[in-house]
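Pasting a structure here, questions to come.
The complex is shown incomplete by one protein chain, all other protein chains being positioned as in the whole.
After this line comes chain A, so read on.
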Amino acid sequence: MGDILGLVLKRLGFGLITLLIISIIIFFMVELLPGDIAEAVLGQGATPENLAALREEMGLNKPAFVRYFEWLGGAVVGDFGNSVVSGERVSTLITERFINTLFLAAYAAVIAVPFAITLGVIVALLRNTLFDRVANVLTLTSISSPEFFLGYILILYLSVKTGMFPAISSLRADMSFADLLHRTFLPALTLVLVVTAHMMRMTRAAIINLLASPYIEMARLKGTPPWKVIVKHALPNAWAPIINVIALNLAYLITGVVLVEVVFVYPGIGQALVDAVSKRDFPIVQACCLIFAATFILLNLAADVGAILTNPRLRHPK
């Protein structure tokens, strides 16, 4: 187990370096955008005098690298600064939205992961049957369609035509948990449809790969029923690739939901990021991107750890 701890620490160290590099890239990308924050805030109402006054007030007259290091100095002690536009703390602006995003991702994951793996096992069991083909075609269709299109189709059938679910998922503070699940069901379902195919097909492929192994043949020869062969003998050896794909898709559920948020009017972090980019509000852009990057780093790490833990050979190296 000591090795795993060492690996985790090493990977976390590399993760921090990655984050630092990403923060530099983001800062200078925002700097490269044409126009500046003062112009974005004043719009057509900008005159040279009030632009100058606003730039002074926002501290934009300092050189770019000075501003970057000022921000970095705060960030290393956990202070992500204030929004340049509104002057609000970045943490207050983002926290609630990030929790919303996490909630939606968790909601979708709780449905999608068990569903995809079960479906993957079933189609591996019934491979090359009609069921297998239909399941493949349906999931591949849903992954190939853009999220907003899936969202609109769900809205059309489940909201406009039948009225089963609300078309917009705007949240209220006084909603009960059941209400919340009902209001956010359509965006969650959209995300489920988007991520299921990938996980299901990986489960199917990983299992089918193993079915040619001698030990599976042995299991069959001793008369084990087919479902038991797959669930008890093949699946445990197939976990590593499946966990990898699950981690990738979980990361997508957090970072790739901008379109779904827009279509369903869900107050998540994606919309905040898009707004911040259009206003050049660098501290918010930085905070959002770092959250996204950290999500990827941590989930990848979790996948590697998971792959080790499910494989006795890696768990007990010679």
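The rule is short, and it goes like this: a residue touches a chain if its C-beta (ideal position, glycine included) is under 8 Å from a C-beta of that chain, and two chains touch if they have at least 3 such contacts; residues count from 1.
In this text, contacts and distances are computed from a predicted model.
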Checklist outcome for this item: Record lookup, UniProt, unshown chain, options "YeeE/YedE family protein", "Probable chemoreceptor glutamine deamidase CheD", "Peptide/nickel transport system substrate-binding protein" or "Energy-coupling factor transporter transmembrane protein EcfT" -> protein name "Peptide/nickel transport system substrate-binding protein"
Checklist entry - Per the definition of touch given earlier, which of A:F103, A:F131 or A:Y152 contacts the omitted chain? => result A:Y152
Item to check | Per the touch definition above, residue among A:F80, A:F98, A:W239 or A:F264 touching the missing chain | outcome: A:F264
Checklist entry - Which of these touches the unseen chain: A:I17, A:V77 or A:A173? => result A:A173
Checklist entry - Which residues does chain A use to touch the chain missing from this display? => result 33-35, 39, 41-50, 53-54, 57, 83, 85-87, 93, 96, 152, 155, 159-160, 163, 166-168, 170, 173, 262-265, 267, 271-272, 275-276, 278-279, 281, 284
